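To start, I am sharing the structure in question, which I have written as structure tokens.
Apart from one protein chain that is not included, each protein chain of the complex appears where it belongs.
In order of appearance the chains are A, B and C, and numbering begins at 1 in each one.
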Amino acid sequence: MSQIFHRSANTIARVSIFGAVFFVAGLLGLLAQINRSPWVTQARVAREQPIQFSHERHVAGNGLDCRYCHTSVEDSPFAGIPPTKTCMNCHSQIFSASPYLEPVRLSFRTDRPIAWTRVHDLPDFVYFNHSIHVNKGVGCTTCHGQVDRMPLMWQEQSLQMEWCLDCHRNPERYVRPREAVFRVDYVPPANQAELGRRLVADYHIQKLTSCSTCHR
Amino acid sequence: MAEHFVPVEDPPSAGLGTPPVIAPGYTFGTVTDKISAIVLTRKTPRGWYVGFGIAFLLTMVLLVSVSYLLVEGIGIWGNNQPVGWAFEITNFVWWIGIGHAGTLISAILLLLRQTWRTSINRFAEAMTLFAVACAGLFPALHTGRPWLDYWLLPYPNTMGIWPQFRSPIMWDVFAVSTYATVSFLFWFVGLLPDLATLRDRSQSKVGRFVYGLLAMGWRGSARHWHQYDTAYLLLAGLATPLVVSVHTVVSFDFAVAIVPGWHTTIFPPYFVAGAIYSGFAMVLTLAIPIRAVYGLEDFITTRHLENMAKVMLVTGLIVAYGYTVEAFIAWYSGNAYEGFMIWNRITGPYRSLYWALLFCNVLTPQVLWFRRVRKYAPGLFVVSLIVNVGMWLERFVIVVTSLHRDFLPSSWGMYRPTIWDWGTYVGTIGLFVALLLLFLRFLPMISIFEMRTILPAAKVDEDVREDLRVI
Amino acid sequence: MTPNPEVPNPYVGGDRSREVSDPGSRLPREEWWRTLDELADDPAFRDRLYNEFPSEIEAIADPVARRTFLKLMGASMALAGVTACTRQPAEKIVPYVRQPEEIVPGRPLFYATAMPLGGVVTGLLVESHEGRPTKIEGNPLHPGSLGASDVFAQAAVLGLYDPDRSQTLTNLGDIRPWSAFLGTIRAALSAQQPLKGAGLRLLTESVSSPTLAAQIHEALERFPAAKWHQWDPASHDNARAGAKLAFGEYLDAQYLLDGADIIVALDADFLACGPGALRYARDFSARRRPERADRMNRLYAFESMPTSTGSRADHRLPLAPREIERTAHALAAAIGIRPADSATALGVSPALQKTLTAVAKDLQAHRGASLVIAGDGQPPAVHALAHAMNDALGNVGRTVVYTSTVEAAPVDQAQSLRDLVADMNAGRVDLLLIVGGNPAYTAPADLKIADAMAKVATRVHLSLYDDETSALCHWQIPEAHFLEAWSDGRAYDGTVSIIQPLIAPLYGGKSAHELLAAMSDRPERSGYDIVREHWQRERAGGQTAGTGASRPAPPRPEFDQDWRRWLHDGVVPDTKLAAKTVTVRTDAIARFEPGANRATQSGVEVCFRNDPSTLDGRFANNGWLQELPKPISRLTWDNAVFVSPAMAERLKFDNTPSWQGGEHGQILASVVEIRYRGRTVKGPVFPLPGHPDNCATIHLGYGRTRAGHVGTGAGFNANAIRTSDALWSGAGGEIVTTGDTFSLACTQYHHLMEGRGMVRAVTRDEFEKNPRSIHEGHEEPARTMTLYPEHQYEGYKWGMSIDVNACIGCNACVVGCQAENNIPVIGKDQVLRGREMHWIRVDSYYRGPADQPETYFQPVPCMHCENAPCEPVCPVGATVHSDEGLNDMVYNRCVGTRYCSNNCPYKVRRFNFLLYQDWNTPSLKLMRNPDVSVRSRGVMEKCTYCVQRINAAKIDAEKADRRVADGEIKTACQQACPADAIIFGDLNDPKSRVAQLQAETRNYSLLADLNTRPRTTYLAAVRNVNPELGD
Partner (left out) sequence: MKARSSYGLIAEFEDPTALVSATHRAYQAGYRRMDAYSPFPIEELAEALGSHHSKLPLIVLIGGLCGGIGGYALQFWAATMAYPLNVGGKPLHSWPAFIPITFECTILVAALSAVFGMLALNGLPMPYHPVFNVARFALASRNRFFLCIESTDPRFDPDDTRKFLNALGPREVTSVAD
């Protein structure tokens, strides 16, 4: 009988067996990473919009309050996207001839709404309610990030379930006083742990992790 | 440690009339040649092509059924409210049960030092693998959204949730996947020396390469044999409780539920016995034609057939006991739901199936009390077919007749299979046969090296053994 | 929505109208057979006929299905994408340009309006999401609703969005603009001007709208020779005629059930249908609480077809309609109104006579607190007798009041229609305006209305659907749905509601007001102006008719305020009709002879009834209603020939569960032929326990030929044998078997309790002696009998109590739930397989002999068991408990093993075996409740206790830093329930209604012996039997 395999086959065989184990493990790890990456979550990816609307300009520059445009955030599940009328409140006076704002004026003239690209898009089976979060001391920037530094809006967080759960399990790490909810310059104090515990007690914040809290 | 490979004398009780486990006159060489020739040199019998053709067609039926299922949903089957499970789980349990014979023959009979297992264990193990593969298809496909089946695996996910480990379905996932893995390992380890034989005997370059790759360089070293024996024995020791646990877990799918007719403590032993029963029936169903087609009567002798018939008789009686106890407890417990359940089985709309299963599983195997039947291959073949059918009916009766009339009469209903139910079922039979035929064609269906060990020449002379003992 | 439109049902595939063989028509009997042969010669049809599994075969052979394949593959990938590593597709978000002030995006608004049906309106509150009406509830301020609603109101929202509605104005099938119609009608009217409208005919349904009535009167003033006819199959001719007999004028009777101790129903299903039924059910059930046994009323029902009312009766006697008439006479005799002629003279059996004596005694013992009610199916004489009995018993003014009619112009509608047909046949009609209704389908067969209509020069039909009548008309005008147009109407007691639209007409429909305006000199007026002007005038001092044409005076400022208040409240205050003092012509009534108006007394008596689901066929294209299991028979998607079990056995009619679906799906029924007054019709037979013998009931509203995708072809047309002289019943029928079999989709065929105590019932005597007697023979394991520590539920602990004693089985909860929770319609084929999707079902159970059983209804939603058997078996944790004890079902986590459903002893879980939801039809997307996930295929679903409502209320309470108050959360089923049988609330609050009800002795758990510890529990039934009659 002669050799079927070359001497090197021994090494190749062992290396490939070990290699396969590491390869599969690596692949699974990579998959897990991809699932959490911006490529999937779209986090921190600025979206193209029909109008180059800058939160940075309006919030940091002009000092508008969140609620000037997102009017229903305190009463409704939905924070509200401003109607064209809201834009025109100011822009009928300032930059009223700017070519950038032509789509706004067109919308106002023709009564055709502006179709924005949705940035924070939860799956349809998730029911998020802005009003209760805002009322319980969850600040805008906690989830939406520093919108005052976003020339084009992006989604700050992954919006994945594990991210939601993190806060629902440990609200004391994130809540702030109600009066600071809409402050974009709010920085958690050094004693957040203590403050958080106190706010959780004061605001009767529950740790809601029942499925039907969000899924109905 | 490895004395189990040393041929054991027939037990004295076997008597003079007991045929041997291998016909006389064979040597290491002829045994090797005869078995490996099937794979390497002999012309593939025409029967193989015919069989494979039919099996392939049926596999295509499976493919079509499954594709349509994925496109349309479970609704193409006959399942409904209240019969949420029907054909698919019946088939699952049936296939898993069939698989049990292979593990039983290779593991339990090994531990019990039954040398007659040698010539049937290899293809019985292969049968196990293919049956488990067919079985596994059903739970995987029967979910409403099979593309999400991976949620049943515990892996860290972005949802932060884990499988619900109290569910018998999760137990199933672990039991069946463990069973499939261990069965494969057991089968593959057993094949290793025979792959080396094929490697060494193959005339073609491709054959030598492929078999060589699979044989991993096995060279029959005594040191290797020593580890090998240990591993094989350990695997047998692990597979034995495993095989019992698998059908126990399958029975838990039912026993843990509260449905009358399911919620029964007798299910685990009764299911395990039933599994062995149906498994042996399937081994006989396969062995009898195979040995005829390939002329293997010298290796699979009437001794084998008779022993398997005896196992069937015993497990058949256990199953019959199970039926009796089920009925008895239904009456004795005084539980109205249980009482109605049995009454409904006996007299309800599915009564003909219940009576048919009693005929198939209880009445028919009683002919095995007669030695003449046990030794008569065509007769055994018919009995084994009937038992196969009967065991399928048993699962159908358990699954469907329990569900179709459970607690609230307002929700009682009935189930009728659609062509897609049949297509999927028949398709898996096709897949099973196709895989089995491929196995027969490309791998040694009888363990060659183990056959060598049962030849008288395999014994080391007594004086040499004495010498060793001196050290 | 449309259940597999490409998969016609093999049996009902043919043109149903042809199955009616009318000797007088052009098609002789043989002709019909030939037609069927033709059908059978069609290879495709034959394939389907002999194919066991039609849907699958077709689905795979059909190119449509191949497209479905691609679509589904796409959908599956998208679905998989939500969870796997594929990104969500980018979505657009579209704000308003100018946001209406009252709208807060994301929060629903509620508007009061009202639904007209059968000449009365019922007040409603409609939930609107960003301008889309999505859910209808009763208006608590409305006397005819008190917050409750019926199946028709609940299903109206689907009617609104029905894609099969007529969407364009057509002339002979061509699409035309409204102006073209205006031109035609002007020309036609100018031609009529010199004739004073002698050739003009107006056919409406019963009109309770004061505005519409005023408009019609105005039109009739312009055309004095024109005629107004009314035909409304859902109306109440016999009651009207009975009132005329009794009082000499048309009057409406209103019952004050809260004051009635003893009630006798003569074929009257007053709890479930007819004007005021919701109110009556509420008042009735309020007096069925055994905890206040002294207040418990007692109901005797003599009825033919088993109804909701009969099932709630303490004594129910199944009698054919003609026997009920005799019974009414005998009862009148027993009370002393009639001469005490012998029982035999009236043809009343001694046993019945004995009962009647006891009933009469009971009635007389409760003078002024008793009540006799006659049903619409009974001839006017019986109504007159009922009035006379109430008068004699001193009930008038106490348990019954009489008012002038709610309808604007009550007439004998059968006669009205007959006159119209006669005029048309005589060629006296040039212009026929049909305002609503579908007379071509609903008119009795003997009128041959289609032939008569052919003689009219110009025929105009205003209707929601392009239906049978539209096909006979030149012009078809899409009608605005009541949720799309302004109108008004009166409740059963006369209270006026303004009907305000929730949405602009989806398909440019016109209201009756706008059509009538087109006939006036101001055709451009909008519905809003018309209605508002009418009321402005009314309030200004009732310068009514005649001045309508002139411009109204400028509105007074108070009117604006009033108007706003009316719209807000949904009722116009102080418009209830005043009670009238009446004199009953008792002497004349005493001289009536039973059966005087009946031509023959022999043969099988055939009864016609409006269908509980489709009514007269107007709701035939409403999938929610078609798929709604009818009370008691639990039949869906079809009507049937209901007979008594004894009769079915005698005539060897077959009716057995098939292998497909079985008792829970497909019932194979013999097809019988009813020969009645020279006409025949074929239909499947359905034996119903409690149905009187020698009598057959068939429901109208089926066998529609132009109903739409959903309704066309369902059932058979009973109108084909109905005659105008005996609208509701007539003897002389004959039923013969044809040897054919038909598949009926029935969601419950087994109504026996098998000794399992699902419904527990005792008599009032037994209950008073020992309230625990209810639970005798039923075991409930002690709460301590467990290895595991109990879960503690801090905070809220939701629970529900369902009163079996109160439930009338009206199904409002079922449709309410369907509307609230986006539950799909699956079609007959799927119901046949036993896969219906209702989250709450109303089981019915019988106790006692088959010819005279007690019937109980048991609504079964999810029990939300604390030891839920469904939960531990789910491998992915898709169903688990919430902290408040809800049995959460997480659709997006469900992989669909169906194990939970197998392990649910109550079988309340529902599985999406196929893609049941319509993901494509745009209008149906508007209809869905945005607060509830729309489930896709392969997912289990079930009752959530309306968790979306719980969460909304909790969030509101949390924001105000308070607890949710008792009664603040109403589940959809509870809110719809007219009988107040379903109560939901917090069990941790001992003062909550539900906690108090669950603390009552009558409280029991379904299948308590399984120790599932349901949060939904039941209150046992207590029957207030007359000790003299025994149980």
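What we mean here is this: a residue touches a chain if its C-beta (ideal position, glycine included) is under 8 Å from a C-beta of that chain, and two chains touch if they have at least 3 such contacts.
All figures in this text were calculated on a predicted structure; none of them were measured in a lab.
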| item | value |
| --- | --- |
| Which displayed chains the unshown chain touches | A, B, C |
| Contact residue for the chain not shown (choose from C:P872, C:G938 or C:G985) | C:P872 |
| Touch with the omitted chain, as defined above, among B:E72, B:D200, B:E326 or B:E394 | B:D200 |
| Contact partner of the left-out chain, one of B:L40, B:L58, B:I76 or B:A175 | B:A175 |
| For chain B, the residues touching the chain missing from this view | 1-3, 5-6, 27-29, 32, 154, 160-166, 168, 170-171, 174-175, 177-178, 181-182, 185-186, 188-189, 193, 196-197, 199-201, 212-213, 215-231, 234-235, 238-239, 241-242, 245, 248-249, 252, 449-450, 452-453, 457-461, 464-465, 467-468, 471 |
| Missing-chain contacts mapped onto chain A | 1-10, 13-14, 17, 165, 209, 211 |
| For chain C, the residues touching the chain missing from this view | 788-791, 865-872, 877, 880-883, 1013 |
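As a convention for this text, only the chains that are shown with their structure count from here on.
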| item | value |
| --- | --- |
| A-C or B-C, whichever has more C-beta pairs in contact | B-C |
| Between chain A and chain C, centroid-to-centroid distance (C-alpha), Å | 47 |
| Centre-of-Cα separation between chain C and chain B, whole angstrom | 57 |
| Chain C residues counted as touching two or more neighbouring chains | 880, 893 |
| Where chain A touches two or more other chains at once, by residue number | 35 |
| Chain A to chain C touching residues, read off their complex | 31, 34-35, 39-40, 42, 47, 71-72, 75-78, 80-85, 107-108, 111-118, 121, 123-125, 127, 129, 131-132, 135-136, 204, 206, 208, 210-213, 215-216 |
| Chain A partner contacts - residues on chain C that touch it in the complex | 82, 84-88, 90-99, 104-107, 795, 880-884, 886, 888, 890-893, 931-934, 944, 947-948, 950-951, 955, 958-959, 961 |
| Residues of chain B that touch chain C when the two form their complex | 68, 70-76, 78-85, 139, 142-149, 151-152, 159, 161-164, 166-170, 173, 253, 256-259, 336-337, 340, 349, 403-404, 406-416, 418-420 |
